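Of the protein chains in this complex, one is absent; all others appear in place.
Here the chain labels run A and B in written order, and each chain numbers its own residues starting at 1.
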Amino acid sequence: MNIPKNIFYTKDHEWARIEGKIAYVGITDYAVHSLGDITFVELPKIGKELKQSAYCATVESVKAASDVFAPLSGKVLTVNTQLVTNPELINQSAYEKGYFFSMEFSNEAEKANLMDAASYQKYVEGISK
Amino acid sequence: MNPFDGSSRATGKSRGMKLIFEKHRDGRRGFSYGLSDVSGTKPLAGKYCRATEARLPCLSELDVVRHYTNLSRLNFSVDTNFYPLGSCTMKYNPKFTERIAAFEGFLQLHPLLPQLSGGGMLAQGSLEVLYESEKLLAEITGMSAFTLQPLAGAHGELTGVMLIAAYHKDQGLRRKYIIVPDSSHGTNPSSAAIAGYKVKVIPTGADGYMDLEQYKKQLNNEVAAVMLTCPNTLGIFNPKIKEITDLAHNVGALMYYDGANLNAIMGKCRPGDIGFDVVHLNLHKTFATPHGGGGPGAGPVGVSKKLVEFLPISRIIRRADATFALDYNHPKSIGYIAPFYGNFGVILKAYAYILALGKEGLIKVAEIAVLNANYCQARLKEYYDLPFDKTCMHECVFSASRQAKNGVHALDIAKYLIDQGYHPPTIYFPLIVKEALMIEPTETESKESLDDFIDTMIKIAELAKNNPSVVTQAPLNMPIKRLDEVRAARQPDLRWKP
Partner (left out) sequence: MNYIPHTPEDIKQMLSTIGVKSIDELFKDIPVTLRPKSFNLPASKSEFQVTQTLRKLAAKNATGLVNFVGAGFYDHFIPAAVDALTSRSEFYTAYTPYQPECSLGWLQAIYEYQSIICELTGLDVSNASLYDGGTALFEAMMMAVRHTGRNKIILDSGVNLIYRTMLYTYTSNLSIEFVEIPVVHGQSCREELFKFLDDKTAAVIFQNPNFFGAVDDHSDMVERVHKFGALAIASVYPVSLGMLKTPGEMGFDIATGEGQSLGIPLSFGGPYLGFMAARSQLVRQMPGRIVGATVDSDGKRGFVLTLQTREQHIRREKATSNICSNEALCALRAAVFMSLLGREGFKELAEHNYQKAEFAKEILSRINGVQVKRSSPTFNEFTVFLPRHADEVVHRMIDKGFACGFPLGRFYKGMDNYLLIAVTEKRTKEEIRRLADSLEAVL
């Protein structure tokens, strides 16, 4: 299971890579593996205000549909439109080319609700048992 | 023209069948209306006419007949294969009901005739069929009255939930929630949501029943109804069903009975006697009308006394002079949920089936359906995990978890069964059972056909242990191998294009 060190994680298996005031958001390798081949994503509209832990996107495989929740509150800046035609990018590169969108997050304190790589690793091992 | 492109079906080496559009030849005709006896009329102005032709395939009648006949041969069906598809009740459909449905008097009747002034006597035969069918279904289920309008089971659910909403509104209460167990059919929460309700899901306990404590916690005066399937989708009957019903009634919630599994209990108990307020039936399941590759079905809804006034219009009444009529005078009715009186052709076949079986026949249906399922369960439980090991009703639910450890999943078992000429059980449902295999043999299958199927399932269990790749490669004997569903979803190709 690939769990990169420098980014943050949620219990719903989203990740956030933070660069200054901007967060890049996607779903983790664990989420990708439990879904299988991703066939479709529905991304938020640019400019949409997101709330931490609230619904922000949908990701689908052949036999499952899963809601994606915002890791932080803030405004959507850009969306990865490549995913619309090539959802397989999420399978190929969950943490890089398969990111969903970027956002300008509004509340620094919310970072405390996220896990670092080590805690997420433990969390995932807990579920897998 | 060989539909299999030059190779026989038996070898499974064909390149697939051509689309009917790919057999098109300009100028070929399969049907002609001949010369019109009317001519010389002024044509319609061009601005109202289509500019582009519908690119329909042009073939001879024989081409069309051969095309669809050969397509039919690529299907498994009840008439050709054992079809233990759980939750779908794929029993034998007696042929005589088809002949009855084709009687000219039934088949050609325009649904608006009895609504015309002076037309009341033009449809007496069909109205009588509907009236009597309602009465029979009410007696079978113990409900006060029925509407036959719903056109399928899920449509019946939606109608039922709308009746529940109308009832609460009439009581001056707006309730927000509908409770369903996590073992429910997907149609239950979906129907509730489409009728404007929020859904509360109750988990299943270790005993296979809805968790009673969780249920009590979620139940309050904001709950409009509780939707249950009984026996549930694990094929087991909850002995505490009456307690569940009473608890709901105590907070003013109504009880909804999903009749998908009625085949198990006919003559053994009736939802109405238990205290259910709304029941939908699937005539294509319990009452043996053909499933038609996905429909048409029929989903009549029965209600308890307090909901009768909300039933859809028109209702059918029997007048003092023994004639039948449509009745629209029900001010509290929810309105029209179908254009007319339901899927008449389907209702007619179910009516004929009920008349043929009679009281004893219907009881026997439930008994043998349950016997067959328990026989499958008893013979297979040594080989497959049985998550809820108790007497089942009309279907049994195994898990292929043991086989999955060797890489043989429920899907692989399904594909191997296809190679052996069996339609697979329902797989991966109910969602609460990992690697679920849901087997519903129905009462019309003989002991021999069950034994053959069971022997094949045992063989698969052995292969999963000793030679799993034989199972995971299946199917090999069919015209096609496993299909790329990911590609189908990523690059949707949903229609022919030239």
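Throughout what follows, contacts are C-beta pairs under 8 Å (C-beta built on N, C-alpha and C of every residue); 3 or more make two chains touch, one makes a residue touch a chain.
Computed from a prediction, not measured in an experiment: that's the story for all the values here.
Q: Of B:I265, B:I439 or B:A461, which sits in contact with the chain we cannot see?
A: Of the listed residues, the one touching the omitted chain is B:I265.
Q: Considering the whole complex, not just the chains shown, which residues of chain A touch the missing one?
A: That gives, for chain A, the contact residues 39-40, 60-65.
The working rule: only the chains that are shown with their structure count from here on.
Q: Hey, how far is the Cα centre of chain A from the one of chain B, in Å?
A: Roughly 39 Å separates the two chain centres.
Q: For chain B, which residues count as touching chain A in their complex?
A: 428, 485-486, 488-490
Q: Which part of chain A faces chain B closely enough to touch in the complex?
A: Per the stated touch rule, the residues are 37, 39-40, 60-63, 87-88.
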